[in-house]
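What follows is a single structure, written as structure tokens, with notes after it.
Presenting subunit A:
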Amino acid sequence: MEKAELLSVQNLSVALSGKHILQDVSFTLNEGDWLMLIGPNGAGKSTLINAVSQAIPYSGNIRILGKDSKQMKSRSLARAIGVLNQNHYVGYGFTVEEVIRLGLYSHREGFFSLRAPSKSAENSAFGKAKYTSFDPDQAVFDAAGKTGLTELLSHSILTLSGGELQRTFLAQLFVQDPQILILDEPANHLDLIYQQQIFSLVKEWQSRPDRAVLSVVHDLSLAKKYGSRALLLRNGQTAALGTVSEVMSPELLESVYSMDVYAWMQDLYGRWSR
Partner candidate 1 sequence: MKKATRLLALLLSLAMTAGLMAGCATPSASKDGEKASNEVENTAVTFTDMTGREITLDAPADRIVALTASDCEILYALGAGDKLVGRGEYCDYPAEVFEVPSVQSGYETNIEQIIELKPDVLVMATMAQTVEQVEQLENAGIKVVVSDAQNIEGVYTAINMLGTLTGKTAEATTIVDSMKKTFDEVSAKADEESAGSIYFEVSPLQYGLWTAGKGTFMDEIANMLGLKNAFADVEGWAEISEEQVIERAPDYILTITMYFGEGPTPEEEILSRKGWENIPAVKNQKILNLQNNELSRPAPRLADAARMLYDLIHGTAAEEDKAA
Partner candidate 2 sequence: MKNKNTATHGFGPKEYLLCAAATLAVFLLCVCLGSVNLPLADTLAAFRDILTGTVPEETTLAYRILQPVRLPRILCASLSGAALSLCGACMQGLLKNPLADGSTLGVSAGASLGAICSIAFGFSVPGLLFSGTMVSAVIAAFISLAIILSFAYRLDASLSTNTIILIGIVYSMLVSAMSNLVITFAGDRVKTITFWNMGSLQGTSYPNAAALAICLLVCGGILLLTAEELNAFSIGEENARSIGVNVRAVRLRVLICVSILIGVCVSIGGSISFVGLITPHLVRPLTGPNHKRLLPASLFGGAIFLLLADLCARTILAPRELPIGVVTSIVGSILFVHIFYTGRKQR
């Protein structure tokens, strides 16, 4: 069966002050995909993510759920794409619940309407039928439960550990419930246990229909374990695009990273099958 195309990127280029950071990158993201963006530092991974989430100017064509992303309103964009950043510099002592609740923002329209128009109306093309009767309080409570934050709901985010904070923002994304989740090195600064928590939560979320994940990871073993497809970038250009096993061949990786990645991984983890 043909999988629905959620995101299509055509000839994406980004230039900052005359310097090309991304050149002619094209790929698509289908339902059920988890596309891993890999490549050395400075390859343009974060720039690609920023362009897709419309945070920076770019040239090229990005279609999200079949629509031209430049024409999309902020709220409908947020119902399609949600971003989990690697760092959160929190300044004020909002409670965990307040942060999670902000995920409901895109479900409302304008100043006054408090309840979302049924999400299914917009996304019916993909046969999506989530909350038939949407209860925002229930959504917040469910997301907190999934991420293990029920006990912490009334705590100030200033008192949380890095892992708890990352889970708070993940819970916010679950409430927001976009169709495409973008992760920018979501577990970069976290202990192994938190890495594992975050990735398995995302995996579980992604396993439901009409969803896809696009993520930047540094740790190639995480990419190998969770990714279904991979995009390897080198100096802002596509070095390889395909399934994880195709892209993460020892030869390709060695040419991009200029080192024997597999040997290094074997050193690190002991066993790393070719």
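What we mean here is this: contacts are C-beta pairs under 8 Å (C-beta built on N, C-alpha and C of every residue); 3 or more make two chains touch, one makes a residue touch a chain; residues count from 1.
Selection criteria: all candidates are chains of the complex that A comes from, given by their letters.
None of the values given here were measured: they were computed from a predicted structure.
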Candidates 1 or 2 all belong to the complex; subunit A touches number 2
Which part of subunit A faces candidate 2 closely enough to touch in the complex? 53-57, 73-79, 82-85, 88-95, 97-99, 101-103, 105-106, 111, 154, 156-157, 169, 172-173, 176
